[in-house]
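In this view, the complex is presented without one of its protein chains, the others remaining in place.
Per-chain numbering from 1; labels A and B assigned in written order.
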Amino acid sequence: MDIFIVWVEIFRHWLTVATGIPILAEIIVKAALTLGVIIFVLLNLIVLVWLERKLSAFFQMRRGPNRLGPAGFFQFPVDIVKMLGKEDIVPANADRPVFLIASICAFLTAIMAWAVIPLGRGLILEDLSIGIFYFIAIGSTGTIAFIMAGFSSNNKYALLGGMRAAAQMISYEIPMVFSLLGVIMITGSLTLSKIVEGQKSIWFIIPQILAFLCYFISSIAETNRGPFDMTEGEQELVGGYFLEYSGIRYALFMVAEYTHLVAVSAIAALVFLGGWNAPFGLTFIPGFIWMMLKIYFMIFLFMWVRWTFPRIRIDHLMHFGWKVLIPVSLINIVLTGIGIFVFRAITG
Amino acid sequence: MIRTEEMKLNFGPHHPSTHGVYRAVFTLEGEYITHCVNHLGYLHRGIEKLAESKTYNQFIPYNGRLDYVSGMMNEAAYVQAVEELMGISDQIPERAQYIRVIMSELQRIASHLVFYASMALDMAGSTPWFYGFRDRDRILDLFEMAAGNRMMPNYMRIGGVAADLNEEFLPTLRKLLDDMPKCIEEYNGILTGNEIFQARTIGVAPLSGEKALNYGMSGPSARASGIDYDLRRDEPYGIYDRFKFNVPVTQNGDTFDRYLVRLLEIEESVRILEQAYRDLSEGPVMAKVPKVIKPPAGEIFYRIEHSKGHFGFHIVSDGSNKPYRLRIYSPCFVNVAPFEEMAVGLHMQDAIATFASLDIILGEIDR
Partner (left out) sequence: MYGSGLLKGLSITIKHFFEKKITQQYPEERPALPKRFRGSFELIPSKCIVCSLCSNACPNNIISIQSKKDENNKKKLTGYQMMMGSCLYCGFCVEVCPTGALYITQKYENAVFFRQNLNVSLFKDEPEQMLQAVRSEAE
């Protein structure tokens, strides 16, 4: 998809010439690109909501939505229209300002992670030298939005959901980081594009299968999806932290959840599945397509797990996180270190 | 000044996993329950009082409204109670008896499938829910075929059953029985063997056999605690003494055992159905009973092994065509009582799984 980059360069050049101020041109180009990424994420969202409905239906031997558009594809846009028409209810004794900004915070933190995620060679907003670090840091700030929502709703169920979110997301942040460390050790870089370049010969899922499993499990918990959807906990907490939200504010939470899901899948595809590198030498298919295929493969895995397993209990989740995932990911780091040492000793 | 206090949480009556309109008030320490109070009566419709203004026959359709996932069994209990009261229980034709057994056992499977499905759903396993309801629907189709309605069948009559089985009933039943072992295997595969499910249920909220007896529990919930008592085997009613079947009993009395007992009971019900299918003979399905049912003055308490426990009718007759008093002994009402005690010390998530494992139908508790 080099054509994108060529277009952007032409656009930038034209702007520089037209305005005569290179900084202004740079700002305009960046703004346009940011808008493009947001639109890309939101487009993904339409597909994702449709996909979740369809996949859950297929696992349960149903058909799923099939009335609106081809195979019910336009169900979600219509749902958004419905959401926009709903009354924006703020509970009587809610902490009003916190309640109102919580949903926006959740959405913003989810979308900010996309600044460093490349979708192809050069298809990236800002190729930060600390790309993975930035992604993890932004991802963990999402917790604050959930706590804000749970705390400000003045609802006991929402409060419990918010508390669960805090406990769960903080304890699963650590194994997620540790599982990514192995790859960083091999490539010696935090930059996502460098990590992908490092997988030209072999995908990191093969030497780092333990890390991949750890990452997969902890990212389910990180995105609050089943079987770790304790914070939502429909059966015991009714709706969890966004119980009191209605209309478009509720939709923003859903958007944040799915955006986070795509981001996590994209990181998995970049770090473990070789990013835009084509497997088996199938290079005639563009890297962008490969990237999307890998992201959606990860999303399918997430959904498959979600629609098969019952929900785990919160204390089991904490035990699993601290007593299983962290030791396993630490062992993986040690093994990777030994592996690198042996590799260097052999190759000199 | 920072202080902590316990949180009172209203669980229900409109909550996704209260199986209707049950309400509990939890006192929570963090997410652990320190105190629990049951509140019942949100679905009270006064069915016992209604019965006093209906003739004996007219009350039959109301049985489907008691425990609305096992309507056939409620009806069977009621009509057998009235027959016993009239003293005609030995005149019921052979075929009618067999049909009653077939319907009762099908209903038991259907009811346990609802249990399986709703328990899975209470643990956020919505896919097992669909698998359970898929097979329950085939049973309901059978009821629709024979009786006319799916959940409120109104099929049993005092003296027999409303109508003979239609010709497509038995082949459809045969097909269902053939498919059942595979389905049970699937239920076990997706939920029973699941490690997450086991971690959430094994050892949770154990109830000793002694306590179960003291609470007066019966049925699968009691058998999970090691109470080896089944009316079908120990006090056979109808023609249950002709069938060979095991009564599954487990010893731990925890949530997993209460779940497992019911799944095992599905297998035993399939065994009974196989025998009933084999032995079903031709003949009339209705005994000669008077048009207006007037049992002699007197009273009777008659109970059967219902899908939830011992389900009984206490009918007092004054010799007229309407019961003087009709009391329904409800197993669910008894089985929900220990929840107050079992919930203490549990995590809220476990409390919901435990509540689901008791298999409560609110229509029967509140009547």
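Rule of thumb we're sticking to: contacts are C-beta pairs under 8 Å (C-beta built on N, C-alpha and C of every residue); 3 or more make two chains touch, one makes a residue touch a chain.
All values reported here derive from a predicted model rather than from experimental measurement.
S.K.: Over the full complex, note down every shown chain the hidden chain is touching.
M.R.: So, spelled out: the chain left out of view touches A, B.
S.K.: Have a look at B:147, B:280 or B:332 and name the one touching the chain we're not showing.
M.R.: Of these options, the touching residue for the absent chain is B:147.
S.K.: Among A:21, A:39 or A:61, which residue is in contact with the omitted chain in the full complex?
M.R.: A:61
S.K.: Please output the residues of subunit A touching the missing chain, sorted low to high.
M.R.: 55, 57-63, 66, 304-305, 307-309
S.K.: Residue-wise, where is subunit B in contact with the chain that is not depicted?
M.R.: So the residues of subunit B touching the missing chain come out as 54, 57-62, 127, 131, 134, 144-149, 152, 154, 162-163, 166, 186, 189-191, 193-198.
The definition used in the following text is that only the chains that are shown with their structure count from here on.
S.K.: Inside the complex, what are the residues of subunit A that reach subunit B?
M.R.: For subunit A paired with subunit B, touching residues are 56, 59-62, 156-157, 160, 164, 226-227, 229, 233-236, 238, 307-316.
S.K.: Residues of subunit B touching subunit A in their complex?
M.R.: It comes out as residues 7, 9, 15-17, 31, 120-131, 134, 190-191, 194, 196-197, 199-200, 347-350, 352.
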